[in-house]
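Here the complex is missing a single protein chain, while all its other protein chains stay put.
Note that the chains take the letters A, B and C in the order they are written out, and that residue 1 is the start of every chain.
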Amino acid sequence: MRPTVEEQLLGTCTILEKVVSPCVADPYARTILEGLVANLRMLTGALPAVAGFLLDDNQATAGLLVQLQAAASPELAASIALALARPEPDAADRAALDQRNHELRELLSQALGGGALTPAMRAAALAHMTARAARAPMRYVSTTSPSAKAT
Amino acid sequence: MRPTVEEQLLGTCTILEKVVSPCVADPYARTILEGLVANLRMLTGALPAVAGFLLDDNQATAGLLVQLQAAASPELAASIALALARPEPDAADRAALDQRNHELRELLSQALGGGALTPAMRAAALAHMTARAARAPMRYVSTTSPSAKAT
Amino acid sequence: MDSDLKISAAPATNQADARAVGAASPTEQVVAGLEALIIDAIPTAHDFGFVGVERFAGGLSRENWSLDATWVDATGAQSRRLMLMRDAAGTLLPTDRKREFAVLKALEAASVPAPKAHWLDHDGRRLGTPSLVMDRMPGTCDYLVLNGDRALETRLNLAREFIDLMARIHAVDWRERGLGAVLGVPTGAPSLVELAHWEAEYRRVRLEPHPELDYVLAWMRLGAPEAEAIVLVHGDFKPGNALIDGDHISAKLDWETAHLGDPLEDLGWVTNPVRKREHQIPGAWEREQIVAAYRALTGRQVDEAALRWWNVFSIWKLAVIQLTAVSEFVAGRYNRVFQTPSWLYRPMFQLMEHGA
Partner (left out) sequence: MDSDLKISAAPATNQADARAVGAASPTEQVVAGLEALIIDAIPTAHDFGFVGVERFAGGLSRENWSLDATWVDATGAQSRRLMLMRDAAGTLLPTDRKREFAVLKALEAASVPAPKAHWLDHDGRRLGTPSLVMDRMPGTCDYLVLNGDRALETRLNLAREFIDLMARIHAVDWRERGLGAVLGVPTGAPSLVELAHWEAEYRRVRLEPHPELDYVLAWMRLGAPEAEAIVLVHGDFKPGNALIDGDHISAKLDWETAHLGDPLEDLGWVTNPVRKREHQIPGAWEREQIVAAYRALTGRQVDEAALRWWNVFSIWKLAVIQLTAVSEFVAGRYNRVFQTPSWLYRPMFQLMEHGA
């Protein structure tokens, strides 16, 4: 489909920069506009990776939850079992992938925030969380110049 | 993941309207900005449907191509057979879905642009194309006011 | 929809616009350019005065300026109410001011209300971009005038005036006025000439396959009609580029798409179903009434199948114009985001099926 989603977003950024921004005299509004454009560019680059990231992370989180089940309270272990028994959502449905991610991570929060984990569990959790943080597709883009930061 | 892609896009629209737009005095730049925001809102609404649309359309187009193969030239029929033999791409990979869509629609273009179709083929093609047009997730959003149109 | 598309894609001009907010540079440029243009034509002209220099709201493909000019030349003191159309630096549909100038000149002796054209800056040497200066006629533009606030009877009268105007344009003796050389006389069926022109544009701008448009194209190739006559076709006939003064049409504008062709091209454009809101009055002035009026005014047969072909063609052409916009946007030369014109497919299919 043309223009692709990415072409539309990048084209929007270009026009904001070339046509709109030169007409924004107010420094505050221009700073805000620069931040929006920078984020939109980041988002454009990240977008193709989001569904795949969620799909993989759901799988990895589910695997980790299986491992952590042994240290979980009976209630939490039951919740984990219930969640893992549910079918995985349609890979083309990003919102469903996101919801599933939320559900699994809520359980992971409980498992990591409470229990007495074995060293192997802690190592697995740390490896998972570190790898996930490295792969997270969305990043904050700073556009504040040093001088503007200086207060 | 929060903010979600949609939250980021809608938030961007809101800030463009509330913070940036009031600071754009030039009417041309403001008209362009309004158009960009309107399209961004449309895109935000359309985005969750894109992958699903492509997935379904690839399936439907493949089905139609099977039907049209009989009226196609030997070369085209062979190309269709080859394309249909290829595995469907990962549903979480929108770019791959899009590429597959392009490939299948190129074949459909050839099948519909050239051959002598039977009434059943024409009816199937029309049904397919009409349904697809009705479901296409992206729409042009007009923001030009009647007065601005008047030349 | 095509009105939307006539919009500048040129950052250079936009930045000039931006500067204009603070300084008065485009105004100064227009005044200086116009003075030079007049002196080119009337070397004795001097003591110029320009008042009421104003750029119209709207008009995004070209700048429309309104101003009153006075000067003194060998024949005495002069005064003109003028309209200056200046191309935006790069428009989506490249217009041809030279062509438009020739058509306007040819129309001066015809019974078609159109502004008298004065001077042409065909290469933009004086005004920066190709520009045309003509008389400023009374009236305003309103592309939805047929469904506006006026009483039904007034709107019906206007609708009849529009078709009468179309018939007058089609009645222009283009041979006598020398328009054949300027515009080119179609060799073969005008339907096939136009189709070839727009198919080339389609091939040039498409970024992906559009089986729907190829399907319609194949249908159009098979059924392209012969013309009853070769006439002057306006090419973008719509209320939006006419001036309305009081309750009557005072002038037809925007002649840059004029060419010689099939009269049903204009009639097919105004009766195409996707433009109903602009050309028809529900329950009072619909396709049937428009065609009947045109037949009565011109004595032409207006073959139903041929007209339907031109209806399909006009929608297909609109689709190609939208694809041009998509392509220009993707190339970074156009400041609006357009989409694949899926909404135009169904109306084409319906017209084709109805005609089968």
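Rule of thumb we're sticking to: a residue touches a chain if its C-beta (ideal position, glycine included) is under 8 Å from a C-beta of that chain, and two chains touch if they have at least 3 such contacts.
Computed from a predicted model, the values in this text were never measured in an experiment.
Undergrad: Please identify which of the visible chains the hidden chain touches across the whole complex.
TA: Over the full assembly, the chain not pictured touches A, B.
Undergrad: With the full complex in mind, choose from B:19, B:96 or B:124 the residue touching the hidden chain.
TA: Counting the whole complex, the residue in contact with the absent chain is B:19.
Undergrad: One chain is left out of this view; which of A:72, A:92 or A:108 touches it in the full complex?
TA: The single option touching the absent chain is A:108.
Undergrad: Residues of subunit A in contact with the chain that isn't shown?
TA: Residues 25-29, 31-32, 35-36, 39, 102, 105-106, 108-114, 125-126, 129-130, 132-134, 136, 138-140, 142, 144, 146-151 of subunit A touch the chain that is not shown.
Undergrad: Considering the whole complex rather than only what is displayed, give the residues of subunit B touching the chain that is not shown.
TA: Against the missing chain, subunit B presents residues 1-3, 7-8, 11-12, 14-15, 18-19, 22-23.
Keep in mind that, in the parts below, only the chains that are shown with their structure count from here on.
Undergrad: If I average the C-alpha coordinates per chain and also across every protein chain shown, which chain's average lies closest to the global one?
TA: Chain B is the most central one.
Undergrad: How many angstrom lie between the centres of subunit A and subunit B, each centre taken as the mean Cα position?
TA: One centre to the other, that is 26 Å.
Undergrad: Find the geometric centre of each of subunit A and subunit C from their Cα atoms only, then give the gap between the two centres in Å, rounded to an integer.
TA: Taking the average C-alpha coordinate of subunit A and of subunit C, the gap between them is 50 Å.
Undergrad: Could you say which residues in subunit C touch two or more other chains, in rising order?
TA: Correct list: 14, 18, 21, 208, 335, 337-340.
Undergrad: What parts of subunit B, by residue number, touch at least two of the other chains?
TA: 25-26, 28-29, 32, 36, 39, 136, 138
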